[in-house]
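Working notes for the structure below.
A single protein chain has been removed from this complex, and every other one stays in its place.
Here the chain labels run A, B and C in written order, and each chain numbers its own residues starting at 1.
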Amino acid sequence: MIIVMQAGASRADLDHVVSRVEGLGLRPHVIVGTERTVVAVVGDERNAAAGGMESLPGVASVLPILAPYKVASREVQPEPTIVRSGPLVVGGGRIGVIAGPCSVESREQIVATARAVKEAGATGLRGGAFKPRTSPYSFQGMKEKGLELLAEAREATGLAVVTEVVAPEDVPLVARYADVLQVGARNMQNYRLLEAVGRTQVPVLLKRGPAATVEELLLAAEYILDAGNRQVMLCERGIRTFESHTRFTLPLATVPWLHQRTHLPVVVDPSHGTGHANLVESMAAASVAAGADGLIVEVHPDPKAATSDAAQTIDLPAFTRMMDVCRRVAAALGRDIG
Amino acid sequence: MIIVMQAGASRADLDHVVSRVEGLGLRPHVIVGTERTVVAVVGDERNAAAGGMESLPGVASVLPILAPYKVASREVQPEPTIVRSGPLVVGGGRIGVIAGPCSVESREQIVATARAVKEAGATGLRGGAFKPRTSPYSFQGMKEKGLELLAEAREATGLAVVTEVVAPEDVPLVARYADVLQVGARNMQNYRLLEAVGRTQVPVLLKRGPAATVEELLLAAEYILDAGNRQVMLCERGIRTFESHTRFTLPLATVPWLHQRTHLPVVVDPSHGTGHANLVESMAAASVAAGADGLIVEVHPDPKAATSDAAQTIDLPAFTRMMDVCRRVAAALGRDIG
Amino acid sequence: MIIVMQAGASRADLDHVVSRVEGLGLRPHVIVGTERTVVAVVGDERNAAAGGMESLPGVASVLPILAPYKVASREVQPEPTIVRSGPLVVGGGRIGVIAGPCSVESREQIVATARAVKEAGATGLRGGAFKPRTSPYSFQGMKEKGLELLAEAREATGLAVVTEVVAPEDVPLVARYADVLQVGARNMQNYRLLEAVGRTQVPVLLKRGPAATVEELLLAAEYILDAGNRQVMLCERGIRTFESHTRFTLPLATVPWLHQRTHLPVVVDPSHGTGHANLVESMAAASVAAGADGLIVEVHPDPKAATSDAAQTIDLPAFTRMMDVCRRVAAALGRDIG
Partner (left out) sequence: MIIVMQAGASRADLDHVVSRVEGLGLRPHVIVGTERTVVAVVGDERNAAAGGMESLPGVASVLPILAPYKVASREVQPEPTIVRSGPLVVGGGRIGVIAGPCSVESREQIVATARAVKEAGATGLRGGAFKPRTSPYSFQGMKEKGLELLAEAREATGLAVVTEVVAPEDVPLVARYADVLQVGARNMQNYRLLEAVGRTQVPVLLKRGPAATVEELLLAAEYILDAGNRQVMLCERGIRTFESHTRFTLPLATVPWLHQRTHLPVVVDPSHGTGHANLVESMAAASVAAGADGLIVEVHPDPKAATSDAAQTIDLPAFTRMMDVCRRVAAALGRDIG
């Protein structure tokens, strides 16, 4: 932590800051500059109630030095985490592809989709049974019946089932059916839920909230890791910006940035990340080229009839084309997909 | 709903759209323009699975016409909702002021703060017992002990207690102690929690998520209203933008915009909205001038020792000054504060 | 400047950084922390080509300490700058109000508007003669003829004329007619234009670009100040964010933040800042309460017939009401308006 003093700070102000730093069990180094005095603080600022520093008289600003996350950090674990569940492998050079409808709607729909996406190269099946919806008047999902249908589709295809859990009390139920527990973007900072999935040993797909910084995403992962579950995938699915021609803005530079700082694998969601079916293939290919360890894509046999997210859902031929393009890009870069 | 066809859409594309609109039980009006054909759809589009329209061949875009919220709408209830709990009155020309520390830390701290903010004119006491924190390594609150101390402070002062509830399973416990249940910004789209507070008859303070649109905020309120609880206050507490000199960007135009569309009262949080103690007074005064029905402000007897949010917390003399300024602005506009 | 080394940086990396800092004529202080080593650099980093530091091996990040602006800084000039032009006084407790149409359209329109806004308490008259328009197909302004009409309106009322200049080569012409040169938001970083208005002695109203940080705004002002013109007003007119219910998001916390850092007065534009006529009065009042030194507002005798910005333009009775509200808020805070 670096404490920058105001230009007009008094000697007493500085002494006060120094004694307060010492009171926190940290060591202050005072450096008198040409225009400003700064206090460089040595020690683990994460354990210190450092927020109060900014309120001290004479303090202009406080700059943190240490990243606030620990277990997720590549400094702690240099080798990449590989998440595995049946045929789904995410990380370590293997690109996992999770495909399927936004919502489970019927046995026929989910089983047919599972067979088709498997045929095209997917290794995971997505499908929502518990749906968090912006409006209380929208379809809220088939709930446990949907989970049963997902399990049937797994039976039929062997694909790993990825499905969202929206509340801590649902975790035991969903974990009975799912191979991967998805924590949705709206729940990225639902700490009770993070702790609950962290107490299972089921792999977790943690989606970035649309206003979350990458550091907040890593701290949310830290809740899960800290609770004992090390099988965590991060998912970039787009952020809220002033752009309105896409549903969200998909910032792919997050992928290499995260790879430099964390050992956790990074999955990209080009469906939510764009909101439009006709942009999905290009952004899936771009994600692979950017280094993504996985893709999660909304696919439906008849998108225009989908009960949710229809506009961003691709049909089965489009998914096959997308996989073909991604496979070629992956091969060009020496990586395996599916 | 207006469906805009592509410039090159065929007659068959148009017929397909028309028949699909009819299939949803809605009435299509085809209008052939000089460059585009549009289909104006008559009927309640909120009940229709309209998302699929954008996937139809020949469709360029789909524009909604109706606001997606209903019960929160001023068209449904023209007169303003007034939220009341003991001395706290929010709405209908009365400005409620909720003040107190970010976290309850001790009996002495919370009771002393309660007495002082009451003296200065507050009618509600805020204080966190269950704290949702970005980092798992931060102080997570005193939990039920904190609730007991809040109740003691109410005993001593009569102030209405406003405190956050972070999970549906905690609602009965928190509702036993609290006069107002706060749903925090991170939980604005935690639908289970919204439903749970909606099933109580305790007033709710619903904070806007930092990436939530105002329509999403109204839809979140709709979950609570729809569950049966009509005592809902909306709270603007700032959004995530590119600005980094403030913790969030506080968009006060939300206040009059919401007043034109909803009967629910609007509270502003200038503490989170700015993140810096020295900006709070100005933005509290601006909020009152913009028409806010309430303020919620972080106040601590010794901000630099606060366990959380220290940088944005004002001390007791600063709160007294802030109240004085706000009272003068309110009086100038013919409104009552506190 | 603080240079933070990577956790795994070698001794050679550190030595390299140290020698490079010395090579720039600055003094390095090495501080070895528990997890990181940092190098605190003493000296004026603004003159150093410090960008290169981040490229050195072993460097994790570089944090600036000094604000990059100088002449605009309150540290250099503690007393506030007051901008004066005829009846228009902005700063030092006096709130100047500049009102008028987006575009000058006719003698009748501009003279009638000038008389009416003066009557209501305005001290400046705005009106565009050279209009920068997003689309080449939009009305581009009356050009010199518009300037002549503005001068006639000044003749008739005594109001100070505020009008935009869009290119360096137009500065002499516009400066012959205008009392205040407006640099528009799209031109905030048009450095040739900043230098050109900086070489005049005509007061300048510098509007914040919709993606500009407050530091970039101050640096743009620095171009004008540095060229010799000290009569500069900053203007907050809203930023681009994800919010679409308003044209821009108006972040009023900018006002007190700027007052703490610069001596330049701050004007707010609630017309562009909201984009909707029915939000202007509330945000004008909020601006005054936030401490604004001036307001600039779009007013037209018949907004629906305005050639540009019609949706955000208020009519004359609305302006009179707005002034009444603002006058009451200003009086409550011990300040004068108009």
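Operating definition for what follows: contacts are C-beta pairs under 8 Å (C-beta built on N, C-alpha and C of every residue); 3 or more make two chains touch, one makes a residue touch a chain.
What you are looking at is a predicted structure, and each value in this text was computed from that prediction instead of being measured.
Asks: Touching the absent chain in the whole complex: find that residue among C:Asp13, C:Glu35, C:Glu152 or C:Asp226.
Replies: Residue touching the chain left out of view: C:Asp226.
Asks: In the whole complex, not just what's shown, which of A:Met1, A:Ala40, A:Val204 or A:Ile239 touches the removed chain?
Replies: Of all options in A:Met1, A:Ala40, A:Val204 or A:Ile239, contact with the hidden chain holds for A:Ile239.
Asks: Would you indicate which residue among C:Ala122, C:Ala277, C:Leu316 or C:Leu333 is in contact with the undisplayed chain?
Replies: C:Ala277
Asks: For chain A, which residues lie in contact with the unshown chain of the complex?
Replies: Counting only chain A, the missing chain is touched by 211, 213-215, 239, 241-246, 249-253, 255-257, 260, 273-274, 276, 278-279, 282-283, 285-291, 325, 328-329, 331-333.
Asks: Applying the definition given at the start, please give the residues of chain B touching the unseen chain.
Replies: Within chain B, the residues that touch the unshown chain are 2, 4, 7-8, 29, 31-36, 38, 40, 42-44, 63, 65-66, 75, 240-242, 244.
Asks: Tell me where the left-out chain touches chain C, residue by residue.
Replies: Interface with the chain not displayed, on the chain C side: 20, 46-47, 49, 51-56, 62, 68-70, 132-137, 139, 166-169, 186-187, 189-192, 209-211, 216, 219, 222-223, 226, 239-240, 276-277, 303-311, 313.
Convention: only the chains that are shown with their structure count from here on.
Asks: Compute the distance, rounded to whole Å, between the mean C-alpha positions of chain B and chain C.
Replies: Each chain reduced to its C-alpha mean, chain B and chain C end up 30 Å apart.
Asks: So what's the Cα centroid distance for chain A and chain C, whole Å?
Replies: Roughly 38 Å, centre to centre.
Asks: Approximately how many whole Å separate the CA-defined centres of chain A and chain B?
Replies: Distance between chain centres: 26 Å.
Asks: Multi-chain contacts only, two chains or more: what residues does chain C have there?
Replies: Where chain C meets two or more other chains at a single residue, that happens at 241-242, 244.
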